[in-house]
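The block underneath contains the structure these notes are about, expressed in C-alpha cells.
In this view, the complex is presented without one of its protein chains, the others remaining in place.
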Amino acid sequence: MSIRHALLALLSEGPKYGLQLREEFEARTGEVWPLNVGQVYQTLQRLERDGLVESDDDAEPGPQKGFRITTTGAGELTGWLHTPPDLASPPRDELVIKILVAVHLPDVDVHDVVQTHRRYVVELMQQWTRLKEEAGNDLALTLAVDAELFRLDSVVRWLDTADGRLKRAALAPPPSSPATPQIRRRSGVRR
Amino acid sequence: MTSVLELRQVSKTYRDGADEVHALREVDLSVEAGKMVAVMGPSGSGKSTLLTIAGALETPTAGEVSVAGLAFAGMSREDRSRLRRRAIGYVFQDFNLLPGLTAAENVALPLELDGRSRRKAGAAALDALRQLDLGDRADRFPDQLSGGERQRVAIARAVVGDRRLLLADEPTGALDSTNGEAVMRLLLDSCRRGLAAMVVTHDAQLASWADRVVFIRDGRIVDGTAARPGPDSLLTEQPAR
Partner (left out) sequence: MKSRLRVADLLPVSTVGLRSRPGRTALSILGVAIGIAAMVAVLGVTRSSQSDVLTQIDRVGTNLLTVANGKTLRGAEAELPSTAGLAVSRTPGVSSSAATATLPVRVYRSDRIPPGRTGGLSVRVADPGLLDTLDATLVHGRFLDRALAAHPVAVLGHYTATVLGIRDVADRPQIYLGDRWFTVAGVLAPVELAPELDAAALIGAPVAAALFGYQGHPTRIFVRAETERTDEVAGLLGRAANPAHPEEVAVSRPSEALTARLAVTGGTTVLLLGLGAVALLVGGIGIANVLVISVLERRGEIGLRRALGATRGHVGAQFLAESLLLGAGGGAVGVLLGALITYAVAASRGWPTLVPAGAAGAGLAAAVLIGGCAGLYPALRAARLSPTEALRTA
C-alpha cells in the first residue's frame, strides 16, 4: 500500500488538515493499517517537495496545517491508479522455498511440512473471516479482508496442489526418460 | 458443551472387487451444539463418506456414531430414516431441491415425510423461509430462483423443525463468492441458534468460516486448527507482518 498515493487520493476530494488525513486514511482502509502521525507528515513533506501538494504557507507545521492537491498531483494520482503493480517478477516466497527444500531432505515428511503450513494459513484465514463476520456493513474493512483472504487462499491452493503433485510423484515409477536431466538442470539454474 | 455429533473410532471399508478400499480409518470427531466444524481434504480423502455416515445414510464398518445422544448401532432402517427426518438437515452442493416442488413444498417435505399434516408442514416451511428473507419466494419453483436463493431454500429445509445437526457438502457449490459468503453466514447463524454443523469442503475460504477446521487425508483425520482466537489478535499481529 502506497501511503503517498493514498494521501493524494484523500486530498483529491478537497483540502484537508494533516490530522484529518490520518484519521480518514485509517477509516478507509478498515483500520487494518494503522499509521503514525510522523509517517503522515514525512510523506506530506515529500509530496510538497515534489510539487504534488500545496500547503497553507503561513501556518506552522502541525495538526492544523492544511493541504491541497496540485494539478501535477492529480495527474500523478490518475497515472498511479491505472498502472498495474509489478506482478510479473514473483517475490521470493519463503513458504515455497521451504517446501522445495523439504522435498529433498530424506528424513522429513514433506506432507507434514505442507500440512503445518496449511493449518497455520487456515487459522489465519479463520481469524480474518471472524473479522469479516463482525465487520457488518463496513465496506472498506470487508474489501480489505477479502483481499487478504484471497491471498491466503491462493497459498492454501498452492499447498493443496503441491501436496497432490508430490503424492502422485511418489506413486509414479522413477523417471528414466532423457528429458529428466534437462528439467533438473533447468530447475537447478533457477535455484 | 454437549456434543451433538459424536464419532468414535469410525472406519468404513468398501469392497471394490477383490480390493478393499478404506474410505475412513478410525476417525474420532465430535461437534458441539452451536459450533461449526469444517472438514477439509482433497477429493477422495473420505470427507463425503464422513458426511454420509454422520448423516445416517451409511453405516460404518466399525466404530460408533451418535447424533443427539442416539447411537446408530442397533437402529433399524426405519429409525435411521426417522432420525434423518427429525434431527439432521442436509445441504448439498447443487442437486438440492426437487424440481417439481415449490420452495415451500421443498422445505415442508421432511416434515410431511414425518407425518405432519400438509397444512402444519406448510406453515412451518413458510416460517423457515421468512427467517431467511425468502417469504416472497415460497411459491416459486426451483428453476424460478437464483442459485443463491436455491441454496438458501435448501438451508431453510435443513433447519426447519427441531433439527440438531446440520450437514453440508460444499454448500456454496457453484455460487460466486458473495453469494457463497451469504450462504455461509446463514449456516453460521443457524449454528449460533444452537445447531451443530459439519461442513465438508476443499475450499479454504469456506472452511475458514468454521469454528474449527479438521484436515482429512486418506481416510484419516491428520490435523486440526486450534480453537480460533478473536479478531482482536489480528489487529495487533497482522500489521507487523
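Per-chain residue numbering starts at 1, and chain names A and B are given in the order in which the chains are listed.
Just so it is clear, a residue touches a chain if its C-beta (ideal position, glycine included) is under 8 Å from a C-beta of that chain, and two chains touch if they have at least 3 such contacts.
Keep in mind that what you see is a predicted model, and the values were worked out from it rather than measured.
Considering the entire complex, the omitted chain makes contact with B.
In the complete complex, the hidden chain is touched by one of B:Gly41, B:Pro110, B:Pro171 or B:Gly219, namely B:Pro110. Only one of the listed residues, B:Ser11, B:Ser81 or B:Gln131, touches the absent chain: B:Ser81. Chain B residues in contact with the hidden partner, per the touch definition given at the top, are 48, 52, 55, 57-58, 77-78, 81-86, 88, 90, 92, 95-96, 98-101, 105, 109-110, 112-115, 118, 157.
Here is the rule we use: only the chains that are shown with their structure count from here on.
Chain A and chain B have centres, each the mean of its CA atoms, that are 34 Å apart. The part of chain A that touches chain B in the complex is made up of residues 31-34, 111, 115, 118-119, 121-123, 125-131, 133-134, 148-150, 152-153, 156-157, 160, 163-164. Every residue of chain B that touches chain A in the complex is listed here, in rising order: 40, 42, 185, 188, 202-205, 207-210, 213, 215, 217, 222-226, 228-231, 233-235, 238-239.
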